[in-house]
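The full complex has more chains than appear here; those shown keep their coordinates.
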Amino acid sequence: MTTTSTTKPLIEMRDVRKSFGTYDVLNGIALDVREGGVVCIIGPSGSGKSTILRCINGLIPVNSGTIRVGDFAVEAMKTDRELIALRHQVAMVFQQYNLFPHRTVMQNLTMAPIQVLKENPADVRERALKLLAKVRLTGKEDAYPSQLSGGQQQRVAIARALAMQPRVILFDEVTAALDPEMVSEVLNVIRDLAGEGMTCVLVTHEMRFAQEVADEVFFTDRGVIVERGPPKQLFQSPNDPRLKDFLDKVL
Amino acid sequence: MNLDFSWLADPYYQYWLLRGLGTTILMSVLGLVLMMVIGIAGALIIHLRVPVLATWTTLFVEMFRNTPPLVQLFFLYFMLSEMGLTLTDPATGQRIPIFSGFTCAVLSLGLYNGALAIEIIRSGLLAVPSQTVEGARSLGYSRVQTFRYIELPIGLRLSMPAMTNNVVSLIKTSNQAALVAVADIMYTATQIMLENFRNLEVMIFVWVVYVALSSLAVVAMRYIDRLIRIPGYGAVA
Amino acid sequence: MSMQMRTFILGMIGVPALLALVFLTVYGEQAGAIIARILPRVPMLLTGSADFSSLEGGFVANILISLWSMAIAIVTGAMLGTGLIARSAFVRLPSSLVMNLLRNSPWLVVLFAMLYLLPFEIEIFGFTVSLSPAVKAVIGLALPVTANIAEIFRGGVQAIPSGQWESASSLGYRRLQILRHVVIPQALPLMVPNLMTMYSMLFIGTSLVVVTGANDVLSVARTIIAVDGDAVATAIYIFVLLLFFLFCFPIAILTRRLEHRVGTSHP
Amino acid sequence: DQLEKVKERGKLVVGIKTDYPPFGYLGADGQVKGFEIDIAKFVAKELLGSADAIELVPVVASNRIELLNAGRIDAIFATLGTNPDRAKIIDFTHEYYQMEGMVLLTSKDSAITAWEEVKGKKLCGIQGNLYNRTLTEKFGAETVLFAGTAEMFKAFQDNRCEGIAFDGPILNMKVAEDGWKDKYKIAVGAFAFNPIAGGVRKGEVAFLEAVNKAITDAEAKGVLVASEKTFNMGASEYVAKRAEEAKAKAN
């Protein structure tokens, strides 16, 4: 395997294994992302893509292997305090947005920095306003999530993740629940982020988008990374038969 | 505190308690049957908005679930005869109330918990996804058929947790029957208690009996729930 | 007009009319005389005193006892409920045992047990607090209701999609913080209708406190019947039914309105 | 001790019945009155100097002993029959009445003339009466027991049972009432007499002595004889005899 970057990677997974009960979901995942890199993970449903992101974020403990994010050894983290420090650096955006429905857009953005990071509310508010402008939602500060379209909600979710000022953002099929028309709004925001040098890990089904923004694409199947490489190479001359089969169906 | 359970050795008390337990169980089982009949019929009437009947059923539900079952029981036991509901006792030739204390207790349990059951089944029916109902309608099911084949089977399953609570509530409520001289376990216990003043011990005994009965009912309901569970459907419980 | 409004009007007119009909069937021509006989007893039934001079008995006692029990049970129920969803089995299993024991105990038996177990007075920090029958009734009712509220609490918390827990964790929140800032604020509106239904049941359950010697409406009613003769019994019971209905039914309707509102989302 | 406590408090707290004419019941004016209320008031006067230095707490058969032992009340005057079982738990005062333990009230045309004839017959009664067990065990009757007298009378009038087997005084009074006089009779007299006494907590020697002295005084001063008259109980030999004896002792 080759690595596209020469500097020390920001995220590094080595031989990560994870099972739920007797069911093995990850069977030795190796993956690295350089600072400022944009990587996409593709693969059939149930192949473990979401699980990889959850492991990076420490949401679920792994059985074996190592996960390093910056200076954190994620696999060894036990206490809440360590995990919170990690999550300050690694934000995550979910397919179902998971906004807090009982809070306004503004509150969704400011809650965690104020309550978790104990930042100054005035500063956080100011930053939140800038982020809302960035995701093109200025004016929606006082709306509740239920009053927004799916695409708008997903952009709020991205802004909420950014409000934590993370070094990495993990995106888990963030456009899968959206109406086709709204997909492009969200992809535009991610494109901007990638352009600005934010480290991004995306699980996506939008192959064209992956081709356009990703430095590198990983193809997972049954809990292993079967093939990896720059998007052009992977999509146009796949080696693995399973990847070929998958691309046939999806493209 | 030193507890004295030696009274349990009295064969007379043993006989009473066993008979009382039998009465409690029989009363609960009959009450449950009546409760389910009332619950399903009432839910059907209200859900399908049967003209006139639906209004009466609503009145019935509201009256019974918003007043104490204890007063309802007194009412059934003492007042029905005032309203002229009597029959002639073949043995003595006297006019006697049509319902015995036991019957009144079963009726009152069936009516009170039945009124609650109507509400429970109704919310189970409302929880059946409207798309599933629409699916049935688009296959040509009539309203009654949709109810019979789709909404009721799914709705009943969805209402199992609430119905379990209702069953336990019925068993627990049944001890009020002692107040109209039905010789259930509570009645027996009261008599024993007032004879030997071992109030605490007798109360503990009764409490254990009811907890055991309720737990048995919960286990039985879980078993039924498992039998009729839709594989993998919803985190219902 | 909304469905609930229709039911409300139907119930508020229909049920009293139904009870009036029963009253007339029973008493026929004597109805007027009976009303004249029980009218002087109404203050007694409502307040436990013949002239409204004190507010310690009768229906007022039922209301006060129910309010106190509910207040206590909400606090203890939330604590027990938190125990039910604890991650540690050392907390969860005992909580669940206590919850199930209390929930499966007949209220009548718990009330009796309170009568026999609780002393007449206790000393707390040098103060002597007397446990009157009414206080025992409050505690006796609060116990089983605690179990029910714990269940409502657990149900409410578990009704919040797991995505909320997940996203809050990924924002760095700790478990109790998630409960406090994210989950409970969302679960509360879901719980309110259930809590109100519980209150209604609790209120109906206050008819059992007669066993603790508290001077509630049913105790007063039975005393009056014993003294005034059973000719008035039907009338008194109808009156008691009506009192309970007029108190509980509006709560039930309000509950249903809230249930419908909960169906729609924020704000 | 108890006596001092009562004096200090300046008030005697007594458990009485309110649903049991003629012993203790709620009058039409809302005041509690009755044979035992008179005794209680007399005791209060002896102990504290005023018949009004008293708090009357309504009790029922099922809770009176608890209330006494829990300290809620100082004494019971509530048709408390003496028996050895009970004497283990509380102390009885001097006996002041002889209750006809169980007489049988039936309709006028009933053929029953002796207790031996009630075998297999339904008899209404009250839960907790000491003689209920004799009825079933010895005479083979089928008892239908209620919590209160009102329910018992009503059930009997509805023909739910062939007779009422209960304390003499209350049935004697009932059968003299209008509406009952012409329909019902006392068919069988008492098969046992049960002495009625007050009850106090165990071991309160001084208090018990004071209460006993007050009861004897009441007997000597003819209070009980007068009270029997006031409440239409019929002049009983027992009360008259006790009055004579008390007078003799006093002189």
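By letter and in written order, the chains are A, B, C and D; residue numbering begins at 1 in each of them.
Here is the rule we use: contacts are C-beta pairs under 8 Å (C-beta built on N, C-alpha and C of every residue); 3 or more make two chains touch, one makes a residue touch a chain.
Everything numeric in this text was worked out from a predicted model, so none of it was measured.
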Assembly formula [one copy per chain kind displayed, counts for the whole file]: A x2, B x1, C x1, D x1
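By definition in this document, only the chains that are shown with their structure count from here on.
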Joint neighbours of subunit C and subunit A, given as chain labels: none
Chain ID, smallest distance between chain and overall C-alpha centroids: C
Subunit C and subunit D, separation of their C-alpha mean positions in angstrom: 36
Where subunit B and subunit C are represented by their mean Cα positions, the distance between them in whole Å: 20
Inter-chain centre distance, subunit A versus subunit B - centres from mean C-alpha coordinates, in Å: 53
Of all residues in subunit C, the ones touching two or more other chains: 116, 230, 233
Sequence positions of subunit D contacting 2 or more other chains: 62, 66, 154
Subunit A partner contacts - residues on subunit C that touch it in the complex: 161, 163-164, 166-175, 177, 181-182, 185-186, 265-267
In the complex with subunit C, residue positions of subunit A that touch it: 57, 59, 80, 83-84, 87-88, 90-92, 94, 96, 98-102, 111-112, 115-117, 144-146, 157, 160-161, 164
Residue numbers on subunit B that touch subunit C, as the complex places them: 55, 58-59, 62-63, 65-72, 74-75, 78-79, 82-84, 168, 172-173, 175-176, 186, 199-200, 203-204, 206-207, 210-211, 214-215, 218
